[in-house]
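Note that this complex is displayed minus one protein chain, with the remaining chains in position.
And now, subunit A:
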Amino acid sequence: MKTLLSLSAMALLGLTVQAAHAGTGADSYNLVEKGRYLAVVGDCTACHTVPGKAPFSGGVAIETPFGKLVGANITPDPDTGLGHWTFDDFQKVMSEGHSKGGKRLYGAMPFTAYTKVRKEDNLALWAYLQTIEPVNNPVETNQLPFPFNVRTSLIGWNMLNFTPGEFTPNAEKTPQWNRGAYLVEGLGHCGTCHTPKNLIGGDKNDQFLAGSNLQGWIAPDITANAHSGIGQWSNEEIVEYLKTGANRFDIASGPMAEAVENSTQHWTDEDLMAVAVYLKDGQPAAAAPQPVAADTPAMVAGKAIYADRCSACHVPNGEGVKNLFPKLAAAPLVNSTDPTSLIRVVLAGSRAGGTEAAPTGPAMPSFAWNLSDDNIADVLTYVRNTWGNAAPAVSVGEVSDLRGDLHP
């Protein structure tokens, strides 16, 4: 019976792939290659491959504010993967967030973005996924506590947070802009991390890409806002950052380091430039807030701590060293209203990702053991309000709260 089922699934698959090729006469090489690239663009591996384990065999735990979800096995294994799936099953996941059999998926599978992916691209992705080595690896994807583990709750969630439908190009913009929009809003799913979330974890779409707090990190504002966003970055500098993990402003660390290592460094230069053109377009530059006055006690103490503990790497004027030590002056993360990431890297340290172009993977050490909460609040207040930066002062309470969460 099992064999029969598999055979029929294979037959269906054969039909589907053939349909995709109807009229071209080509073999599947080009389609699979396209799918492989798109799988990299979508960074499927981030949630579906445990480092060191077989590709796409699932098992990566994703911490959400509601509990733990685990990336599924998406290899063609008939028992524990997608072996019995058809392309239509896959298309439903991408476009509607419905798994095979109509089961609703949680938003950790970013179908709210993937719904924008064109069907022809999903066909390529699916063709590629069929070429993956099948791996028998059972994964319990839903490990949420009650009541979040009850999938019927997702009906309401989808009504509030999900607008299905393929990407529709903006006829007033260039093809390059539209390609960028398609990648950022769709398969690239940038908003999954960078768009602020509402109370039930849905995107606040009116603040698209304006920065969000997740897993104790800030995914910073990546809009064209010149103060808190990347308005001061040139298109080339955005491309350089996504290609190498570093540019003169910043070095990717935390979840973004993984995104660069697994995904964006492998994007084509044309796609990265399209992303840059799209990100830089249209956002009005917000008026920068007033910095905290340099003579307040926190700023005076912070200046001394910075000279002693920070300036050796980030250099006295906050300019940093390209590819090694991030620039603090005019950095979106530093000017972000929410100082979570800054507090986190000082308390727990952080390691940048290594890429072909910048292989070192330098690290920020933890200062939890020899800077007090007061010290950290002062030095971060100083960093956030010097060299042209301006952002709210960091309170001792914010530092001690995160210290309690992190146990650094």
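Simple rule for what comes next: a contact is a pair of C-beta atoms (placed from the backbone, for glycine too) under 8 Å apart; a residue touches a chain by one contact, two chains touch by 3 or more; residues count from 1.
Here is the rule we use: contacts and distances are computed from a predicted model.
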Missing subunit (named according to UniProt) among the choices "Na+/H+ antiporter subunit E", "Sugar ABC transporter permease", "Inner-membrane translocator" or "GMC family oxidoreductase": "GMC family oxidoreductase"
Sole residue of A:130, A:264 or A:323 that reaches the chain not shown, by the stated touch rule: A:323
Hidden partner chain, touching residue among A:55, A:201, A:354 or A:392: A:354
Residue of A:163, A:290 or A:370 touching the missing chain in the full complex: A:370
Positions on subunit A contacted by the hidden chain, ascending: 312-313, 321-325, 349, 351, 354, 356-363, 365-367, 369-370
